[in-house]
Structure formats: C-alpha cells, structure tokens
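Here the complex is missing one protein chain, while the rest keep their positions.
Order as written gives the chain letters A and B; numbering starts at 1 within each chain.
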Amino acid sequence: MDLFSEYGSAILEAFLLTLRLAVFSGTFALLLGVVLAVFRVSPVPVLRWIGAAIVYTFRNTPLTLVMFFALFGLVYQLHIYGPPEEVTLSLSEQNFWMAVLALSVYTSTFVCEVLRSGINTVPLGQAEAARAVGLTFSQNLRLIVLPQALRSVLNPLASVIIAMIKNTTVAVTIGVVTATGVNEASGQMRTMMENEPNQIVLIFIIFSIGFMLMTLPVGFLAGWASKKFAVIR
Amino acid sequence: MKLKKIAAIAGALALAGSLAACGGSDDTGSDAGGDKIKIGIKFDQPGLGFKEADGDYSGFDVDMAEYIAEGLGYDDDQIQFVEAVSANRETFLKDGTVDMILATYSITDERKAEVDFAGPYYVAGQDLLVKADNTDITGPDSLNGKKLCSVTGSTPAQNIKDNYSKQAQLQEFDTYSKCVTALQGGQIDAMSTDDIILAGYAEQFPGEFKIVGAPFSEENYGVGLPKGSEDRDKINDLIEKSFEDGAWEEAFNDNLGESGYQLPEPPTVDRY
Partner (left out) sequence: MSTSVLYDAPGPRAKALNWVYSGVTLVVLGFVAWLVFSKFNETGQWESEKWTPFIDADVWNNLLIPGMIETLRAFAVGSLLAMVFGFVFAVGRLSNLKFVSIPCGIVVEFFRSIPMLLLMFFIYFMQPSLGITPTSIFWAVVLGLMLYNGSVIAEIIRAGVRALPKGQEEAGVAIGLTSGQVMRTILLPQAVRSMLPAIIAQLVVLLKDTALGYVLGYSELLNQVKQLDTNFHNLIPAAIVVAVIYIALNTVLGLVATWIEGRTRRVARTAAPVGHAGAVDPVADEAALAK
C-alpha cells in the first residue's frame, strides 16, 4: 500500500507524539487531581474555595481556550520560559510542554471530581474510626480514606484518562509538532486527508485504529484492576 | 407523560435549531434576483478582503471588486459580499453561490479547467515578514535555526523547510494574526505567505514590520468566474482601465499604502 510507504514513518511519529503527550499529561493530571481533591475536602475553608473555583473554571472552559491561554498567556505574555530573546528551548518542546500543562490542569479537575465521589463511597465509619484512634486529617486521608476511594473509582478514572487521550487531538490548535515537524495524530490525519482526497476512508480507519490501540487497553486494564482491587464490604 | 415532556423539549430544540438555521443562512444570498451581484471575498485578510467589526468591508480586493461591479453597471447597494474560504472557491462559482470571486485567488492551470479567470489584476509572490530592525533574515534560505510561522496546512512554510532552510522551526497557527502576535512578542522570527497579504498585516502596525522583498514564487491573482462567463472580456477591459485611470493604484494606496511595501508594476492581463 503506497499510503504506508509514503506516510508510514510520519504516522508512527505522530502517534508517538500523541502517546508522549498522553503519558505526561495523564501522570500530572492524576497527581494534580489528588491535590485538588485534598483541597476540596480540607479543613481550611480558603483551600476548599480555591479548589472549587479552579474546578468550576476549567470544567466550563473549552480545552481549546485552555491551551490557548497556556501558550499565549504564559509563554507570550508572562514569559515563563524567560524573555523571548533568551529562550533556547525549541518551538516543538515549548509547545509540547504547554499542551501537557493545559491537558494536565484541565483533566485534573475531572480527576478531582471522580476522587471526590469516590470519597463519598467510603463508609462514614471508616473515617470516624480513624479519627477515634487519633489520626489527623492528613493521616486519615492518606491511610484510610483515599486508598479506599481510589480503589472504588478505578473505572471512572479510566474513563477520564481515555477522554484525555482523545483530548490530545486539541493540541493541533497550538501547533504541537515533533522536532522534525510532524504534527500529533489529528494534525497528521488532516494533512493526509488534504493531500490524498481519494483515500480518506482508509486514512480515517488507520487513525481510528491508532486511537483504539491507545484507549481500549486503558479500559480493559481498569476493568481488570477494579475487580482485583475491589473493596469488599 | 414524561416522554411527552421530553418530546416537547426535543421539539423546542428542533425549532430553535431550524429558526437559527434560517437566521444564519441569509448571508449566503438566497435572494438571487437578477439585480444583485454576489462577490466572493475573504473576510479575514486585513488590507485585502476584510469584514470590519462594524460590518463594513475593506481592502484591496474589496475596492477592486467594487470598481469592477460598478463598471458592469451595478450600484454599491447591489453588491453583496460573500465569504469565500479557500476550499470552497471553485464550488461557489459552479453552484452559483457567487457570481465572481476576488479572494487572493491564484490563476493555475488546474483551476482553469474548472472555472474561468479574468486578469490577473495583481502579481504577488511568497515572501517573509520580519521585525523592522531585523537584518539577518534576507530570504527563504536564511532561516536555518530560525522560527518561522505560517497557517495550518499552508504549503509555503513547508516549501521553505523542504527547499530552502532545512533547519527552520515551524510554528503553525490557524490565523496569520496569531503569527503577527508571536512576531511582535519575539516568539518567532519570521512569517511567510504572499507578500501582499503580509503587507495587509504590516499596514496595521506602521513602522513595526518589514517585508523582506525576496519573493520566491509567483502568484497571479485573478477574478474567478463561472466557466463560460460572458463578462470575462468586459472584466478584463475594466482591469486594464483600472491600471490606466489610477483606480488600481488608489485601491492599493488606500489599503496598503503605509505598509512600507512598494506597489509593483501592473501585470499584463492574460486573455487566454
């Protein structure tokens, strides 16, 4: 198939970039999501308000705009990489990390809400018992409540991660490319559809399979893990 | 009973949808009375074809379009501008959505097979826009290690990377105005597209940018017409007339005069 001989390596590069976006964003989103969830259940009112405000803002703003603010706000206005004339980072790296940042923050608000609903499934007695034996808030969360909450929300958490993998496609709006200038998967697919108008169906199938190879294992893994680690009550 | 309510909500949504659909479609011109001329222009290219926030249209293409329409016997209020995005230009001419197109529309053999062209009324070339004080970018082959901005899917940028400066870094955005923002902020070093389009952006910031002036392609902008149009000769005459009576130069100076970009010689109309 000449489509593969011409675009094979570009397709592979595109998906590797997408995968890299997904791995970094997923990791940071989970960590940040836990922090946000802790904020939202913490005894300090100000932290609860901030947590709620962040979650509300990012959940209701299109991801496209979040990415936009990351690049045009943080890089172009706030110069987080330093003054433009001194930036040594390549464009591809710079845009990549901004996409990771935007995806992480955006996704973390969903992780936070999933965790919070997980905390709601932990029976009252667990936390009360923990308090009764003298655990502090942080010990209570860390040792008793969060481990149980996490285990009960593996499936919805996987859904969040799957959606995040699909959301990496929005990175096309700020021009995330590899060092050799290949776009992430959705941008690469668009380029190919523009160049090869006669093979659009085939191109679509190739890229769909590529995404299914990334999203389906996450779902299966979560299904298996949620059974294995189910909290039996 | 619940279902009825849902049906009612669904119905309301459908109604809203169809109402909005009616509201949205009137700018594509359903009133195809013979006394109007529908001209396809760009809406998003300042200095060339641009829809202002107050609803007016401005630009070189717009002025030329008005001149031609007037010459064909239409009043100003008989002209209706329609947004012609690049991908839809041929189909718009074929299915009668527009009567003619002036939208940085390059004459190519491929397109000539599908539509007719009058003109060219302007010869543009792919060029680079840099900050006014930049001295080290002199042409497409001086971009190694530099950051170059263009719009998504545009061949010009890829052309530079493939044929001139292999080490150039590409930034792609969906609009040139974002490239301009990045160029102003120093996040990129140059942006590339047709020189007259670049001039339109330079015009918005007099003195801040300059066009390098080393064009590395030739684009003949023509007036797109439906295949077999009877107005073609007349429009060719009008284009030549605009070169002579100063209307062409005036259209340029009114819209791009402060860009620092010099008006080239008028092209020769190609009556193929």
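What we mean here is this: a contact is a pair of C-beta atoms (placed from the backbone, for glycine too) under 8 Å apart; a residue touches a chain by one contact, two chains touch by 3 or more.
Everything numeric here is computed off the predicted structure, so don't read it as measured data.
For chain A, the list of residues touching the undisplayed chain reads 40-41, 43-47, 50, 56-57, 59-65, 68-69, 72-73, 77-79, 107, 110, 113-114, 117-124, 127-128, 131, 136-137, 140-141, 145, 152-153, 155-156, 158-160, 162-164, 166-170, 172-173, 185-186, 189-190, 193-194, 197-198, 200-201, 204, 207-208, 211-212, 215-216. Within chain B, the residues in touch with the undisplayed chain are 2-3, 6, 10, 13-14, 16-17, 20-21, 23-24, 44, 46, 50-55, 85, 87-88, 91-92, 94-95, 97, 174-175, 177-178, 181, 185, 204.
In the analysis below, only the chains that are shown with their structure count from here on.
Averaging Cα coordinates per chain places chain A and chain B 38 Å apart. Those residues of chain A that touch chain B in the shared complex are 72, 75-77, 83-85, 87, 90-92, 95, 172-175, 177, 181, 183, 187, 190-191, 194.
Taken together, the chain B residues at the contact with chain A in this complex read 147, 152-153, 161, 169-174, 178, 181-182, 185-188.
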